[in-house]
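Note sheet for the following structure.
Only a single protein chain was left out; the remaining protein chains are all shown in position.
Labels run A, B and C following the written order; every chain starts at residue 1.
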């Protein structure tokens, strides 16, 4: 048995053992052990040059990661959470994502940025964003959302081998998730969605922190005789549209689950793509189950009410199948 | 005859004459006259306390605008362009948009932020973003995109009268647009879309910089016997879904025009909403004509190829009507 | 990183009431300072318990060890002044006059809380006392503070905005932009840097090329002092001088308040990054116990008085907990409230 947290740590550790160009940089990744304890122990093993604690300077250390990448290193930059990434987003959008293009192909940026995302821990309005969709909007970036222990373990090496900037979103609620990881677990592809459960009546599409809820909903739907297919998007940019459309063409119905505020969330892109690619296969409008349009409230009951729950997914799926 | 630029200036001027809590703050709004010459002459009239040049400190002066707003002023903060707003987006998302909520309703933020947006002037990959959709994702903000001289003149006073933060996106290509403005032109509502041309076969939905292209396309469609309705969204948050759906229910087809990179753009939200609200009224999948998925290239021909053009809108509209 | 190393050279720290000559008023004031520190301490000790009981959730950042800072600075502020603080702000709110009841209810997430329960521990707000939060973005409050000060300047009000932040915040770009703007525009802000030597697990030597933070302010031509933040009277005296200057139109001032956090950064922190001996050494300088000793020596405090104070503080905390317990949960039906202002009179600002 291992955890998602362990899987990420293992991935970092093996990458650092395998390639001395790899280093980890971010706030409290060293002495503190990582704000989610992901990098605990790595400082002792690799020392402070390669497990590099930074001051609270998100813009500069993310930019430094970009510079180090074009300088021949393979940095893993950890931003504690997506909330603080807003302080560094200029460097990500205006530098990391544009250098290859602006230089006419001369400067690729082999940088990996990891950050925690999502709500659910009662940390209120400034600490609970889900902004994966923003990054997935930007040409030049690749955006991953590992929802399983295998992906937490396997996406990082693939991302590090990629010549271009890759952002990995780890949902904070997943770190304690337990599961088995084969001893030989290794790199996994980062360009394909995965069918986590097959079904024939409706396709539930989820990613990152919402996969668990979608699977829970699929279970409940099964009990009432609705066969739900559960698709884990895995990669938000590029979107694996083929796998999505293949599924929806079979089930004729889709429900998208996204923890972000509904309006302008990534779910909208998925919905639009499904309409564009499978309009005549649809038996019902594609539905979305998203976060409520409110800054995340502190109290547990309000926060949970603001997040997409299995019950709402079940309701939405039932509405699409009409029973 | 006046210009869009003049209309914005007039709106600022009248607001400052009417209410001495109003002031304008931003980079080069004073001595330089505004990077798009919007505020030219205002420094002489109102002095440096109320036409306040700032250093290059986007994060701090936007935050200062928030503080001044809760301190009883009615600031208009100008960020030169949306590109640089990424340096201030933390204050907008984490402070301006959350204060009312986090304080349990005690602290509203009557702040107006204006910024230029969009591409088309050959200023390349770091100066050509269209990120209106990102701001429109955030609960707590209102987001406007005046596409006409009347709206450039009339939206600002309404925004200033609003108790909550409002962001106004002025497409840089519009400043030189000429037109008539009635002498008594004044405040206009900021919660409704506008039908700029009526039609019956297809609804073209545009906003800000793309309205002109949509109207151009509608003209060309008319010549080949396709009657296009042109809807100017005007306000991106909150979205006037009723007006959109009312139109699409009549035309049964819609094409959305958005200058932003297609994936994850605001167009996706509009597309999804139309499906959700008018699925059974649709005769074709809602189409999107968007910016190409590439950082904006410098050369004219490549830049134009990356932007939504009338021809592409015409093609998309024709595809929806099948002729 | 030992207390000795941060011993205070500054003259400001020396200015303090002479032990033997304490007048009745001075004695009263001194006991009030002690009481205020104890109010924070006891309230937060209870919070730690309540966190273990899962009554308080999310993040909880305790101020224990740093009480002299908030208590000292608040003495210099008038009711019309404004305060901007961080996520470690229970003490500031309490001393400023937000009731223990509504603070505790807020930490519970009850609608009787000072932020209606929506904010929690990190987002205490109270416009009545001009307490403007409660900000969980490190350095996020600094721009807000200069905005409040700018509003005062533009409206010709001789007010002070006190802005609290940690040593960690000094590394943020927001710090730099804000201090420059404040100094450039001569804004009435009192910057209070609570230097507790750590930002989470990162010691200041691993975060700052220049660890003498008072020197930083000089780069903006801003007057600044380094103060012993474990000495409530030193803090008060420096804050009074600085606030008076700010109020008199002399522009922003900067206080570096040298202190130490006795507890973990938050309830999640295993404290791998510092030595227990270091913590113990600092505890020798506990602002409450050292001040208690001093007041006894000065003859203005005895066992009986101290017991009375502790008792009344204890009652206040008990009462706050009872209030929070009795508080009510907001209905889920109003989930999307407080996103936009409710249609109402034109009001809008908190001035």
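Basically, a residue touches a chain if its C-beta (ideal position, glycine included) is under 8 Å from a C-beta of that chain, and two chains touch if they have at least 3 such contacts.
Computed from a predicted model, the values in this text were never measured in an experiment.
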{"item": "In the full complex, displayed partners of the excluded chain", "value": "A, B, C"}
{"item": "Given A:29, A:68, A:152 or A:168, the one touching the chain that is not displayed", "value": "A:68"}
{"item": "Hidden-chain contact residue, picked from the options A:54, A:128 or A:265", "value": "A:54"}
{"item": "Identified contact with the non-displayed chain, of A:34, A:110, A:133 or A:146", "value": "A:110"}
{"item": "Identified contact with the non-displayed chain, of B:3, B:98, B:126 or B:210", "value": "B:126"}
{"item": "Absent chain, residues of subunit A that touch it", "value": "23, 49-50, 54-55, 57, 59-73, 75, 90-91, 94-95, 99-108, 110, 139-140, 142, 163-164"}
{"item": "Hidden partner interface residues of subunit B, rising order", "value": "27-28, 30-33, 35, 37, 40, 53, 55-60, 83-84, 87, 121-127, 292-295, 297-302, 305-306"}
{"item": "Contacts of subunit C with the absent chain, listed as residue ranges", "value": "171-177, 179-180, 183-184, 206-210, 215-216, 218-222"}
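Basically, only the chains that are shown with their structure count from here on.
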{"item": "Most distant chain from subunit B by Cα centroid", "value": "C"}
{"item": "Cα-centroid distance, subunit B relative to subunit C, in whole angstrom", "value": "41"}
{"item": "Mean-CA-position distance for subunit C and subunit A (Å)", "value": "37"}
{"item": "Inter-chain centre distance, subunit A versus subunit B - centres from mean C-alpha coordinates, in Å", "value": "30"}
{"item": "Of all residues in subunit B, the ones touching two or more other chains", "value": "59, 90, 94, 101-102, 139-140"}
{"item": "Residues of subunit C whose C-beta touches two or more other chains", "value": "117-119, 123, 135, 137, 140, 173-174, 336-339"}
